[in-house]
Structures are given as C-alpha cells and as structure tokens.
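Every protein chain of the complex appears in place save one, which is left out.
After this line comes chain A, so read on.
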Amino acid sequence: MGQIEWAMWANEQALAAGLIMLTGGIVAVAGQFKGWYFAAYAIAAGVFVCLLEYPRSKRKKGSTMERCGQKYMTAVLKVFGPLTRNYYIRAILHAALAVPAGFLLSTILGTVCLGIASGIYLLAAVRGEEWRPIEQKPRERPHMGDTIKQPPTNPPPRPPADARKKPPAEAGGQVNPITVEAE
C-alpha cells in the first residue's frame, strides 16, 4: 500500500470519533446520567476534536478536496505551527483526550474510536507524514496575453505575421462581411 497517506484515514476516523463523543456526551448530560461530568468533558473534547480535524491536509501528490468552509479553521491551525503540523503530537493529543471519556458508558465508544484514530496518526507520523494547510490560490485576473500588443487591424482571413509586413496588393479589395472559410 505504497501510496496511501494514512493521515487521510486517521482524519476521517478522528472526525467521526469527535462526533460520536459529542453525541454520547449530549445524551448523558441531557439525561443527567450518573457521572455526567465526564459527559460534559466529552462534549467539549468532541467539539475540539471536530474543529481540529475539520480542515483536510494538503496531499503530497495530486489535488485535495477541501471540506466546505475549511479555510477558516486552516487559518487557525496554521498559527500553531508545529503543534498542529506534527502527527506525533496529534497522536498523543488524541490519546490523552480519549482517556477521560472512557469512564462513562455513553462516551466509551468515542474513546475507542478516538484511540484508533490516534493509532493511525501514529502510523502516519512514523511514515513522515505532516499536516500541510491547503493554501488559497490567489485569484488571477484574466488579462490579455503579453504577446498581443494590439488587436488585429485587418479582418480574417489573415495572412501570417511576416506577410502582413507587405502592404496589401489591392487597396480596394473586397471586404467580406462574413468570414469565408476555405475548404
């Protein structure tokens, strides 16, 4: 599996884990389950993980499909530099975030899923992968090509550039109102 960028799967898994942890937390808090403080934590951790994982990393090869509206979080992640770029740090972070949610049944699924995501990120880090922001390409104004100085003066059919140096043979030549194409 030479071409796989493991971080891509880790990213999907972590995002899913964040949502699962969030859901489990909401259920336990809404139901005021015993030990719901862990659930309140799980909601916070779930939201945090979702935000962190939302912007996709730029792939090494080929173009990357951005998630809708991810440029805002990309800007935030760029600020943290190596903390967000390095996948070792991310692996450890996810593992640490997962642990407290493991103490409550409602959020234990989130723990397991985030733990697995942490493992895949570790694998990605070992293989030298990194998170790279997807930069916005500056929008180029469509401008005229540099080679065209001015629009052509004579109507088509136009002889090649060298031939244009010669003055036209007949000044009163027929001007075709409609372009005539030679077969």
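Simple rule for what comes next: contacts are C-beta pairs under 8 Å (C-beta built on N, C-alpha and C of every residue); 3 or more make two chains touch, one makes a residue touch a chain; residues count from 1.
Methods note: contacts and distances are computed from a predicted model.
Chemist: Name the omitted chain as UniProt records it, choosing among "GPI transamidase subunit PIG-U", "NADPH oxidase 3", "Calcium homeostasis modulator 1" or "Centromere protein S".
Modeler: "NADPH oxidase 3"
Chemist: Hey, which of A:16, A:91 or A:134 is the one touching the hidden chain?
Modeler: Once the missing chain is taken into account, the touching residue is A:16.
Chemist: Have a look at A:29, A:47, A:92 or A:109 and name the one touching the chain we're not showing.
Modeler: The missing chain is touched by A:109.
Chemist: Can you name the residues of chain A that touch the chain not displayed here?
Modeler: 1, 3-5, 8-9, 12-13, 16, 20, 23-24, 27-28, 31, 33-35, 59, 65, 103-106, 108-109, 112-113, 116
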